[in-house]
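First the structure, in the form of structure tokens, and then the observations on it.
Heads up, one of the protein chains got dropped from this complex, but the rest are sitting where they should.
Right, chain A next:
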Amino acid sequence: MRAILVKALAGLVTGLLTVVLASMVVFAAVEVLPRDPARTALGNESTEQQRAAFREEYGLDDPAPVRYARWAGGMLRGDFGDSIISQRPIADELWPRLGRTALLALTALLISVAVGIPLAARAARRPGGAFDTVANLLSTGVSAVPEFVVGIGLVYIFASWLGLLPVLSNGVDNGQWAGLILPALALGLAAVSYVFRFARIGVAETAGSPFVRSARLRGFSERRLTWRHVLPVASSAVVNVVALNAIYLLGGVIVVENLFAYPGLGTMLIGGVRDNDLPTIEAVAVVTAALLVAVNVAADALVAVLNPRTRQRVPVASEAVIP
């Protein structure tokens, strides 16, 4: 138990360091090129005096470390500064969008697990069989296709062709939940192949282990073996892979949100890029990196809880004698 706590703490510290580093890289990237935010905000017709007053007001003439400290300190208090375009606090827009991005990602995750795990369980029953072969090829294929191509295919089938679902998801914040289905499906499909491949390995390995063989010899049904004996042990492998691929899933979120005009962090980020709104880009990038770290830390904790070997305080061997 103590070992788990120490490990979790170490993960937390590494995660915090990652967020700090990400914020530094983001700040430095924006710093490298000489630019005049005052001119961006006030336009080319502004006088030098107006621009000087603007720089004074926002403290743009201070040295870089001072500005970094002020910026990072502000973010710690939940103050992300103002958008150059709308002149409104970035935080006001950021938090509701963070919630919607989390909703999209969680729905996609649910889809990928609900589809990927049963497929993996079925494929691992006969490794190298027809089902396994086809499923493997399909998962290699899907995982190599960029998310926006998968998404366009879904839009074509379900929106343009069948006319079942809306193309755009910008109504999601007004309660038009049908708009959530296609983006979640696009993102979920991309993740299914990851979940499938790693769960399949986990299931196949576990299915060959002695405790499953002994359970089979006791006459339990294949269904019970799969769901009660194999999957609980293999589930930690799945959680691990979801965490490992969170980085790539996150890239997927950015792309899929833009494809469907989903009002989340991804559209906010790309909107900021189009408007050259650097404070918005910086804020979204750091919050997204922090989100990612949080997912990783949470997944580590979940692995520790799910895996019977780390969860049980009593050594497994002593229990095995009793029945």
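Rule of thumb we're sticking to: contacts are C-beta pairs under 8 Å (C-beta built on N, C-alpha and C of every residue); 3 or more make two chains touch, one makes a residue touch a chain; residues count from 1.
Throughout what follows, contacts and distances are computed from a predicted model.
J.: One chain of this complex is not shown here; going by its UniProt record, which of these names is it: "Fe-S cluster assembly ATPase SufC", "ABC transporter permease", "Lipase (Class 3)" or "succinate dehydrogenase"?
T.: "ABC transporter permease"
J.: Touching the absent chain in the whole complex: find that residue among A:5, A:145, A:164 or A:178.
T.: In the complete complex, the chain left out is touched by residue A:145.
J.: Determine which one of A:30, A:53, A:85 or A:103 touches the chain that has been left out.
T.: If we include the chain that is not displayed, A:30 is the one touching it.
J.: Of A:108, A:124, A:233 or A:289, which one is in contact with the hidden chain?
T.: For the chain that is not drawn, the touching residue is A:289.
J.: Quickly run down the residues of chain A that touch the omitted chain.
T.: Touching the missing chain: residues 14, 17-18, 21-22, 25-26, 29-30, 32-33, 128, 133, 136-137, 140-141, 143-149, 152-153, 155-156, 159-160, 167, 247, 250-251, 254-255, 258-259, 269-270, 272-274, 276, 278, 281-282, 285, 288-289, 292-293.
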